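Heads up, the thing below is written out as structure tokens.
Every protein chain except one is present and positioned as in the full complex.
Chain lettering (A and B) follows the sequence in which the chains are written, and residue indices restart at 1 in each chain.
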Amino acid sequence: MCLAIPGKIVELLDTPGVKMAKVDFGGVFREACLEYLPEAGLGDYVMVHVGFAISRVDEEEAARTYQTLREMDQLADLEAGELLEDPHEVP
Amino acid sequence: MKYLDEYRDQRLAATLVDEIRRTVTRPWTLMEVCGGQTHSIVKYGLDELLPAQVELVHGPGCPVCVTPLEMIDRAHAIARQPGVIFCSFGDMLRVPGSNGDLYQIKAEGGDVRIVYSPLDCLKLARAHPERPVMFFAIGFETTAPANAMSVWQARAQGLSNFSLLVSHVLVPPAIAAILGSPQNRVQAFLGPGHVCAVMGWSEYEPLAERYRVPMVITGFEPIDLLEGILMAVRQCEQGRATVENQYARAVTRDGNVEARKMIGRVFEVCDRAWRGIGVIPQSGYRLRPEFHAYDAERIFDIQSVHATEPEICISGQVLQGHKKPHDCPAFGTQCTPQTPLGATMVSAEGACAAYYNYGRHLVQVSR
Partner (left out) sequence: MQDFALSCPLPITSRKTIVLGHGSGGRLTAQLVHDLFLPAFDNEFLRKLDDQAVLNLGGARIAFTTDSFVVTPLFFPGGDIGKLAVHGTVNDLAMSGARPLYLSAAFIMEEGLPLDELSRITASMAEAAKAAGVTIVTGDTKVVNKGSADKLFITTTGIGLVPDGVAISASNARPGDKVILSGTIGDHGMAVFSRRENLELESTIESDTAPLHLLVQAMLAAGEIHALRDPTRGGLATSLCEIAGSAGIGVEIQARRIPVRQEVQAACEILGMDPLFVANEGKLVAFVAPATADAILAAMRGTVEGRDAAIIGEAVSPHPGMVLLKTEIGGSRILDLPFNEQLPRIC
């Protein structure tokens, strides 16, 4: 329950009644309703579920947590490197 | 695709798996609530990568599985009525009622249409003013804002031929029902990321506290799920029981305030029956009285359609994590790999179909 995909707002549409935007999902475009994200604007990434933007992607938060994961990854590499007895052995 | 591809990184996945392995000292049983999460676990073969001590049981997170038989039958009754344009998400097409499924109804002449968004139904209603257009509004809280907007807009546009058949279900009461069961084995939850994007996570705090069970609000991609599992087992190992947010890029504690306002305008909480579980009090949404003109249950003559669920069977226990599909006596006999097994099935791939396949695979391939 809840297939929502991240996409980038590339155009705000002049639709009567409901606030709509054109969203770019990796090269495929679809309209999405922006009524639930009144502050969302051009260039923002949003999560879209059944044609509605339900939340904004917090890009700083994403970068931060992804960085933490990457550091975990590099640390694991370092540790693996230290544990190697034979420096020519590939982990 | 940005914010998708990076969460499918193989190296990061391996790192997270290693970290999970280093963290667990004893067996833990985790439940992922959402069908989309189950789907992802199956699609990427995630649970196979986890250390044996971490057991994932699949929760009741899928409308295909939890929509009660009676509601399916009522939907089918409407679809059979001449002139009706019956709109639905693709998920519901092949769910059988007491007498066939929507494929069959289509074969018999019913006008059954798949839509991507409930707003598409409004377009149909405008294009065919002389015909009733009905939308089968199933789903968790994630879909409620969309369904609410369709009714709100129908009213604003003066559409008199549009209606919803509402079968919304809510996650927190389901979790409470699972945790409240004396046979509960679940020690931590991976919470539903997109439900919480809408609703926030404050409703889960009292649950975590009351039942002393960690809840990690988790996304849907492999890296999200692995990170969520790591956070959950860390809490388990440390004896903590709080709500944490793995899916911070899309979820905040308050969720989407505008969406919740609209849900509150259009829907009210009610009791709902869950297939395989039974009635869970205050676990669904229905249309508020001021929107009864859009309520398919009142517009169409279906009040007399009743269905008795067969006795609560193992599928209910599978749903609640008490049993695994291969505990079911029908597993592999009445229920074959071709027919997804158990009510925890999600689409044609099916969590349980995949379980069966995985089991079959284990038998044939020694690792």
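One rule holds for everything that comes next: a residue touches a chain if its C-beta (ideal position, glycine included) is under 8 Å from a C-beta of that chain, and two chains touch if they have at least 3 such contacts.
Note that the structure is predicted; figures quoted are calculated from it, not measured.
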Hidden-chain contact residue, picked from the options B:18, B:55, B:73 or B:120: B:120
Contact residue for the chain not shown (choose from A:28, A:42, A:63 or A:80): A:28
Touch residues of chain B, complete complex, unshown partner: 1, 4, 8-10, 13-14, 35-36, 39, 42-49, 62-65, 67, 69, 72, 87, 89-91, 93-96, 100-101, 103-104, 106-108, 113-116, 120, 123-124, 139, 143, 222, 275-276, 309-316, 329-330, 334-335, 337-343, 345-349, 353-354, 357-358, 360-361, 364-365
Sites on chain A contacted by the missing partner chain, in the whole complex: 1-3, 5, 22, 25-30, 48-50
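One rule holds in what follows: only the chains that are shown with their structure count from here on.
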Gap in Å, rounded to a whole number, between the CA centres of chain B and chain A: 22
Chain B - residues contacting chain A, complex: 1-4, 6, 11-12, 15-16, 18-19, 34-36, 61-63, 89, 116-120, 139-140, 142-143, 145-146, 149, 153, 156-157, 192-195, 197-198, 220, 223, 227, 248-252, 255-256, 258-259, 262
In the complex with chain B, residue positions of chain A that touch it: 1-6, 8, 17-18, 25-26, 33, 35-38, 45, 47, 49-52, 54-55, 57-59, 61-62, 65-66, 69-70, 72-73, 76
